[in-house]
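For reference, the structure I am asking about is given below.
With one protein chain withheld, the remaining protein chains of the complex are depicted in position.
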């Protein structure tokens, strides 16, 4: 931590800050420039509330030198992690495609999806049983009934399964039926839920919050890993910006940024990022080319009849074509 | 709902959409222009999935004519609401100030705060017992111990009390000790929590999410009211933008916007909006002038020693001065 | 300037950076912590390209200690400035209202506006003769004809006049007819235009760019002042965010932020900030309460007939009422 004093800070103010730091058992390194004095802090900074120094007399600003996340930080764990879900591995050597409907609507809908996405090459089946919807009057999900279909689909096809959980109740229920949990964008900073998912020990996919910085996202992952669960996959799904031509703005740079800051795998969800079916294919290729570890794609037997997110869902034929078209890109990236 | 067809949409496509609409028991009004055909939909639109029409052949876009929130909508409830919390009324005739520390840290800290903010004119005591923190390694709150101090502070001073709840567990606990619940920005779309708060029947303050639109915010309030709880106060606390000179950007226009769309009271939190103590006073005056129904302000006996958000907290003296300076603005606004 | 090295930076890397700094004639202060080494740089940093140090081996990041703007910086000019335009003074003791139509449309339109806004208490007449329009097919302004009406309106009413300039050609023309120039949001970083306005010596109002930070805005002002023209008034007119309930989002916090960083006056434009007539009055009051030095308001004899921005324009009656309602707020702020 570095404390930058104002140009006109008095010696008294500098001495006061110095004492505050030393009182917390830390050492200071003073550096007096022509214009400003800078106070470097050495030692375990968790003993010191950054924000309180910030309002001491004469302090201009504080610069944090080290990140607040530790266990997900690449600095302390340079090798990229691989997360195993059933028979699927998500990490630097593979390109994993998770596919399925936005919401589970019926036995037939889900089972037909499962068969088709497996045939096309996906290895994880997605499907929502608890739907966080902007309006209370929209379809909210089949809950346990949907989870039972997921369990059956996973059993009969061999696919791994993933389902979003939106509360501790949903988590307890889902943990009995699916192989991987998903934390959605709206719950990225639902810290109680993150801790509980951490305690569950189940593989988890953590979507980026709608307006979350990369740092906040990695700190959210730190909540999970600090409870002992390191089976975490990140998912970039678009952020909120002023642009309305797409539902969200896919921050594709987040893939190399995360790669440089963390060892966790990261996949891309082009369906939610754009909200437009026609853009899913080009963005899926871009994700493979940029170095993502996989994709999450929405597929529906009849997008026109979907109870949620129809416009961004691919038909079975479109999905099969996408997977075929993606193949050479995945090979170019040196993945299987 | 209005369906706008593409310029080159075929008659077959128009017929297909028309049939989709009619199949849902709704009527259509066709309007053929030189360039495009427009299909107006008449009837109960909840029978129709907007998104599925959106991907029918030849459809360009769908325009929603009516808002998805009903019970919080001013159109159907033109008179402004007043929410009563203990002896305090929050609504069009009053200007209510909620004040207290960001986090409850000790018995003495909270009790001294309670006395001082009461003396200065606040009528609601705020204090966090469950702190949602970006990093898992930051102070997370005193939980039940903190709530007990809140209960005591409310009892001895007569102030109403408010505390943020971040989970069902926190909600159950807080409901036994405080007069009003707070849903924080990070949980604005934690729909399970919203429903439960709705069922609790307790007065609730719903903060705007970091990147929530006014429409999403009112839909979140609709989750609460649709469970039968209409004691809702909204709180604008700054939104996330590209500007970094302040922690968030206070969207002061949200006050008149909410006033025109909803009957719910709205207050402003200048402390979280800016993160800078020196900006609290001018923004508090602006909030009174723009027509807000009150303020939430962070106050701490010793901001330099605070375990959370020290830089934005006012000292007792600063708060007393603020309340005195605000007085003529409140009177100008015709409130008490 | 402070250079923060990576945790694993070698002594060789540290030595190399040290030499780079010293080669530019500057001194270094080394501070070795447990985790990282920090290199403070002392002396005239303009000799050193920050960005090149940034890519030297082992460098983590650079922290700028001092702002790049000097002449508009409050640190070096603590007293608030007052800008004089004809008989009007814009600064800490006054509250100046500029009003008039978005675009000048005819002799009668402008002259009637001038009389009415003067009667209501405005002292500066605004009116656009060169309109920067998103589409090339929208009305682009009356140009010199409009300026002649401005000159006449200023002469007959005694009001000072202001007109936006969008090019050097417009600047040369406008300088012959009006008292004050305006740089619009779209041209805030049109640096050639800024320099030329600086050389003109005329009072200038610099609107904030649609997505400009406060720092970029002050640097744009520095372009003008560095050419010798210190008659600069800033104008906050809303920034672009994800929220669509208003045309832009008024960043009202920018007023106290600018106040703390610069000595230049700052006014607020609630008409462009919201794009909605009904929100102009509450935001105008908020601007007075927050400490702004004045307002810019759009007024039109017949908003329904306006060629530009009708929905945000006030009628004469609405403007007169606004001015009357504002009066006690201006007095409370201790201004005339």
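A few points about this structure:
So that you can tell them apart, the chains are marked A, B and C in the order they are listed, and the count of residues begins at 1 in each.
Going forward, a residue touches a chain if its C-beta (ideal position, glycine included) is under 8 Å from a C-beta of that chain, and two chains touch if they have at least 3 such contacts.
Predicted model only: the values in this text are computed from it and were never measured.
Here the chain not displayed is in touch, across the complete complex, with A, B, C.
One of A:286, A:302 or A:320 touches the chain omitted from the figure, and that residue is A:286.
Of the options C:7, C:92 or C:132, the residue whose C-beta touches the omitted chain is C:132.
The chain that is not drawn here is touched, among residues C:121, C:310 or C:328, by C:310.
Of the candidate positions B:42, B:305 or B:324, contact with the unshown chain belongs to B:42.
Interface note for the absent chain: among A:87, A:145 or A:243, the touching residue is A:243. Residues of chain A in touch with the missing chain: 211, 213-215, 239, 241-246, 249-257, 260, 273-274, 278-279, 282-283, 285-291, 328-329, 332. The chain not shown here touches chain B at positions 2, 4, 7, 29, 31-36, 38, 40-43, 60, 63, 65-66, 75, 240-242, 244.
Mapped onto chain C, contacts with the missing chain fall at residues 46, 49, 51-52, 54-56, 68-69, 132-138, 166-170, 186-187, 189-193, 195, 210-211, 216, 219, 222-223, 226, 240, 277, 303-311.
Rule of thumb we're sticking to: only the chains that are shown with their structure count from here on.
Of all chains, the one whose CA centroid is most distant from that of chain A is C. The distance from the centre of chain A to the centre of chain B, with each centre set as the mean of the Cα atoms, comes to 26 Å.
If you average the Cα atoms of chain A and of chain C, the two centres end up 38 Å apart. Those residues of chain A in touch with two or more other chains are numbered 240.
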